[in-house]
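All remarks here apply to the structure that follows.
Of the protein chains in this complex, one is absent; all others appear in place.
The block that comes next holds chain A.
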């Protein structure tokens, strides 16, 4: 069809630190775009490229946004945000899901309107303005995450009875989905009419796709969660493209594999995550491809929630029944073991077996560290001396003295901040890269380790492009 470069584009959350790639093709003010084709597009959409020029994906750069927000001229914006966050967390102990959605949506409209009034945002357009809008969404939702994401809210309020209807339904539906997945986790690809091109590879890709999707729980920003979801879908298409070549690879092949991934992946709190995205991601951002793949996940969830034996194609009922009952017995045993507290959630995570506690036991992920420290940077920045109303709930470990704060307000960034954060980002990136390398090595066991590493370096450890190149090489 078309070359691998064109098929897989990267949506890596790590791109926040990737300064080299903020080439905003088509929006560069010096080299004005030679057409108006791309102006109204959002980054995830396909664009027609003129004159055979390579289009660079406009990467989201949160650090850039943070720097822009520290510009003296945008101080009123900071005040607005601070005031909103403060009121959100102090006015009421918990808002209903609908109230939260409306508050965030209305504030966002308000603050996006204000971007047009204050530099450096005032003179931005196209992708730069989009970056600022994404940045604002990430900033706000990062701050409000523990109050808006249902599993965290449950933790905060202690009991499901304390939740409002909307949030309670998220938790209940997550539980329902988990029950169904447990009941049918044993099924084999052909029960869903998945053609097994290469069973060994299929399992590896399904596992990778599931673990990519599971990363959805490691991020707070709606956009970052969407990126995990898209990466997961991309891995599925990577398999289809290379091992299931006799088919068209449209939805006929994709949907069954997506369902299979959900059944095998034991993704924690998936429904809560999807609802969170729908509530707090700006609707205009969920357009086109994002919208399609979110809808597909919803479709797959709907299929599993309503799954019963009639929805499967079963050639041998006896064998099916045997597996079904063996699984039931195993489930009961696992439940007992859980109750006795013998299952260590850590082991479950690594061995890939379903983890009953995963939903409630959201592991702290290294990515959170960076996000948190960025937020705390902003926090400190918010906590300017003349402000009397400090949001008490937003206190962080990295609180600075007021002298430093003043410094931060006056300069665009303090050297300390930059150094701290870039160090942290670097450490995290190294961990993450090692993880990617390990995964890829297990997917391509026959391949030279150094070669895999070279591909990773060349592709900046973005899993999508790496998988694609390795597939091409292994052919």
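FYI, a contact is a pair of C-beta atoms (placed from the backbone, for glycine too) under 8 Å apart; a residue touches a chain by one contact, two chains touch by 3 or more; residues count from 1.
Rule of thumb we're sticking to: contacts and distances are computed from a predicted model.
Asker: I want to check something: the complex is missing a chain, and I'd like its UniProt protein name from "Tetratricopeptide repeat protein 29", "GTP-binding protein YPT52", "Gamma-secretase subunit PEN-2" or "Ribosomal RNA-processing protein 41".
Answerer: Listed in its UniProt record, the absent chain's protein name reads "GTP-binding protein YPT52".
Asker: Would you indicate which residue among A:160, A:251 or A:473 is in contact with the undisplayed chain?
Answerer: Of the candidates A:160, A:251 or A:473, A:251 is in touch with the missing chain.
Asker: Using the document's definition of touch, tell me which of A:171, A:236, A:443 or A:463 contacts the absent chain.
Answerer: In the complete complex, the chain left out is touched by residue A:236.
Asker: Quick one: say which of A:295, A:426, A:442 or A:472 touches the chain that got left out.
Answerer: If we include the chain that is not displayed, A:295 is the one touching it.
Asker: Write down which of A:84, A:205 or A:444 is the residue touching the left-out chain.
Answerer: Of the candidates A:84, A:205 or A:444, A:84 is in touch with the missing chain.
Asker: Can you list, in ascending order, the chain A residues touching the missing chain?
Answerer: 1-2, 5-9, 27, 29, 32-33, 36-37, 39-41, 44-49, 52, 55, 57, 79-80, 83-84, 87-88, 91, 102-103, 106-110, 112-113, 115-116, 123, 125-126, 129-130, 133, 192-193, 230, 233-234, 236-237, 240-241, 248-252, 254-256, 282, 284, 287-289, 292-293, 295-296, 298-300, 302-303, 306, 311-313
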